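Input: one structure, supplied below.
The complex is shown incomplete by one protein chain, all other protein chains being positioned as in the whole.
Which chain is which? They are A, B and C, in the order written, and residues in each are numbered from 1.
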Amino acid sequence: MAEKTQAKAAGAEIDAAGARDLYRRMRLIRTFEDTVQSQFQKGNVHGTTHLYSGQEASGVGVCSMLRDGDKVAGTYRGHGHSIALGVDPQKLMDEMLGRETGACGGRAGSMNVVDVEADLIGCFGIVGGSIGAATGAALAEKLRRTGNVAVAFFGDGTSNQAYFHESLNWAQIEKLPVIFVCENNLYMEFTPIENVTAGAIGSRPQAMGIHYRQVDGNDVFAVREAAGEAIEHARSGAGPAFLETMTYRFVGHSRSDPGKYRKPGELDEWKKRDPLVLGRKALEERYGLDPERLDQIDAEVAKQLEEIVERGLAAPFPDPANVGGEFK
Amino acid sequence: MAEKTQAKAAGAEIDAAGARDLYRRMRLIRTFEDTVQSQFQKGNVHGTTHLYSGQEASGVGVCSMLRDGDKVAGTYRGHGHSIALGVDPQKLMDEMLGRETGACGGRAGSMNVVDVEADLIGCFGIVGGSIGAATGAALAEKLRRTGNVAVAFFGDGTSNQAYFHESLNWAQIEKLPVIFVCENNLYMEFTPIENVTAGAIGSRPQAMGIHYRQVDGNDVFAVREAAGEAIEHARSGAGPAFLETMTYRFVGHSRSDPGKYRKPGELDEWKKRDPLVLGRKALEERYGLDPERLDQIDAEVAKQLEEIVERGLAAPFPDPANVGGEFK
Amino acid sequence: MPEDNETIEYRVAIREAIGDEMDRDESVVFFGEDVAIAGGVFAVTPGLHERFGERVIDTPISELAMSAGAFGAAVNGLRPIFEIMFADFLLLSMDSLVNQAAKYWYVSNEQAPCPLVVRSAMGAGGNFGAMHSQSPIPWLQGVPGLKVVAPATAGDAYALLRQSIRDENPVAFLEHKRLYSVKDPVSEVETLPLGEAAVVREGADVTLVSISKGVRDCLRAADELAEKGVGAEVVDLRSLRPLDTETVLASVAKTNRVVMVEEGPLVGGWAANLLGIVAAEGLHDLDDAWVIACPETPIPYTPTLEDAFLPDEGRIVHEVETRLGLRAEIATGA
Partner (left out) sequence: MPEDNETIEYRVAIREAIGDEMDRDESVVFFGEDVAIAGGVFAVTPGLHERFGERVIDTPISELAMSAGAFGAAVNGLRPIFEIMFADFLLLSMDSLVNQAAKYWYVSNEQAPCPLVVRSAMGAGGNFGAMHSQSPIPWLQGVPGLKVVAPATAGDAYALLRQSIRDENPVAFLEHKRLYSVKDPVSEVETLPLGEAAVVREGADVTLVSISKGVRDCLRAADELAEKGVGAEVVDLRSLRPLDTETVLASVAKTNRVVMVEEGPLVGGWAANLLGIVAAEGLHDLDDAWVIACPETPIPYTPTLEDAFLPDEGRIVHEVETRLGLRAEIATGA
């Protein structure tokens, strides 16, 4: 719960403390992902994982502009979306570790986390699922007149799939308060997005008259500004908004990906625009935060993750006798 | 086979005889549909039917620009597409009547006719199916380097569905020789298209960089001209083309539709632009055909249909002992 | 619903069940293609839009988005009902039904329910052809988390639909096209539990098991068989998941013979599946057991072929007579 409050505490106008929180949240995601990776290699995290490293500013920027009650649908690359929204990283790590104390008691794993308390309606292992689900969640918010919005995160490659097209159209027809956040990391798995996508992604929502903006997805402040506008648009009843956050994935698509498809030098170029590097710079320049303070945050987060893993590894696995589950 | 040749005989440049053929073909469709309707009421045609009446210029205009080997995928509203392409109306009527002599031996019925010999890969009862199928057929033509194209017919309402989006994108990526013909009759069943469709349909293919044109779908000559361009584009290897033919359905959506949703006066306005009325006018004005010659065609077609029904009703039903069928 | 003991049309019973639940619970909403202003292509839902306004919505032709929209709304406080016009089109919705709705309760570790109902018109017999006549049961029954309900009477349709709407997890509610115009007594109860089969006719010699329209075929067959001195017990499964094997086993323990009648294929169908479960649990009660199903092909259009394709009471009577040896007796004049 503390995490949840902190995630959204930033508000529209932020002071230095708020800015620090944004940075901390991005660092938390990065360190979380590094930890998942190392725990995966140790055999403590199972199956497969899709890490969010490099894309932190997108999730953190968008979620920091939400208010309690707004709903989020993430993807299989959803640790970042979850932490950005305020899911307790302990519960999340425990889920990866398959423990009873996990967000879903070990039933979900990396790709399908749900945390209703945190307003995370779910992470969706099936490409496009988040789009359809958030559209439906927005329908509920509209009919219940809550003033809440719903956010769908998804990737560039997902813009070629059924859920994308059908849901965008329906959302626009019904003027649903949903924000479609396309995290364009230039690749659909191992394939450059231009090889599989006709035209610019942005022209698709625009063809339906949906409010659209493209933004630097590695600059958390730029994302916040654009997300704020998109959320405002949706919340006002004007219908869906579409945000394309241009970003880059620093690690493999999933656990076993050597990244051979990357263009030479591309990764290095993007690393110069690491959201954490950009974040530090902005914090130092705009908020006069000194580097030591930020190093200290890094150290705190590192410590936090160590403790999380320690507690997670000590937590019990679910009792196999309870495999069944009951359907209400 | 005679029918087939006739359908495409018109060629790009047509003389008076070719123009008469276009008119005859449209009249054949209209009279065929009227006959299906009356046979349905008599209980000789079963299940349900979706008639093409009013939309004849679209199918005839497009198909008259094809050459043998080009493939067509029609819809549940497919009698028109079939006849326009040159499917033998006797075989088609026999299929409606459920006879052994039908195009599919009575197995298919109104919505799912296939006539491989006529290059009709099929009519598709599932909305959007024609789009996916024609895209695949075009892939085959491309890889086999035949120079043939494939045509998908579908309605305005179908532009909101999964097959539409996914297939358009893929076709454009692979530069497939496929022509998407959206017959915009302003309604998806009983719902005005604007109630269920965000933005203009044409902006969707355009968002993908697909060659697009809208055309008066009731003017067979205008359709021919636009179709010629679209086919040429696709055949040249430049990728898919999208043609939106603006038209109107004169009859109910399917067998039991009183048409209450129509705007007042709308039907009457469109009847003034009946493709047959426009066709006659053009033939008289441009080719100097006299009205009696056209009346004579009408009478010939009426007679043709009478004979078709007579033969159809005399044909045997398939033997129920053969219900099984064998899968190769 | 009417309170006297009159009859009601199946389609009207469904309409009233929706209306009554929408009255009772504000969170119930209903959407589908042409269901609102036009009242649905099978004339099941006229009047609901007028009564409930924005809670009854016409959608684009977007079966997948519709299903996912229902899912998203269901996990976010609504109880959506949506219509997939013909059950054949459920194939376009399946990812959302199976990968989203059916899994939510379990995978979320029972954090939140997913109360949605998908209504759909299934079944052959109307010459609608291969893509507008299918039973979706073979695709849906093996999906843990998704209930599959298919009422045989108007009364059951009313009570089972009300319960389906109240259910905390997804329900596929399948309405046989050939039943829309039948009239039956109105339901005496507001709801019926899901997963309870009913013995709709008692008999001592053979058990006929079916669901939906098949139950009515079995009942007519039982009438005919009674005239020939065979007492057929008829079990209406009412739902295929949960599956009430107890009621079937109890009946079989009594009659020792069972026939499952399915409008669908033998291979991969519910009928042989249920027979397998019965065999596993009640093998020694069985003297004879078989399945009446359709040929292993798509459904043909033309009446002669479609009639031959579908099981009907004539075939049930004939097979029971034959398997029970009555045919031989008749033939030999015994």
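Following the convention adopted for this analysis, a residue touches a chain if its C-beta (ideal position, glycine included) is under 8 Å from a C-beta of that chain, and two chains touch if they have at least 3 such contacts.
Because the structure is predicted, anything quoted here is derived from the model rather than measured.
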Quick one: say which of B:36, B:51, B:73 or B:246 touches the chain that got left out. B:73
For chain A, which residues touch the unseen chain? 46-48, 98-99, 102, 106-112, 125-128, 157-158, 160-162, 188-191, 195-197, 254, 261, 317-325, 327
Touch rule applied to chain B and the missing chain gives residues 71, 73, 102-105, 107-108, 112, 114-117, 121-122, 124-126, 129, 131-141, 143-144, 150, 162-163, 166-167, 169-170, 173-174, 325, 327-328
What does the interface between chain C and the hidden chain look like in terms of residue numbers? 64, 88-89, 91-92, 94-95, 98-99, 102-103, 106-107, 129-131, 137-145, 240-241, 243, 260, 264-280, 283, 286, 288-291, 295-298, 300
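Throughout what follows, only the chains that are shown with their structure count from here on.
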Which chain has its C-alpha centre farthest away from the C-alpha centre of chain A? B
Taking each chain's centre as the mean of its CA atoms, how far is chain A from chain B in angstrom? 47
Rounded to the nearest whole Å, what is the centre-to-centre distance of chain A and chain C, using the mean of the C-alpha atoms as each centre? 41
Could you give the separation in Å between the centres of chain B and chain C, each centre being the mean of its C-alpha atoms? 37
Tell me, which residues of chain B touch at least two other chains? 160-162, 195-197
Sites on chain C at which at least two other chains make contact: 59-60, 62, 64
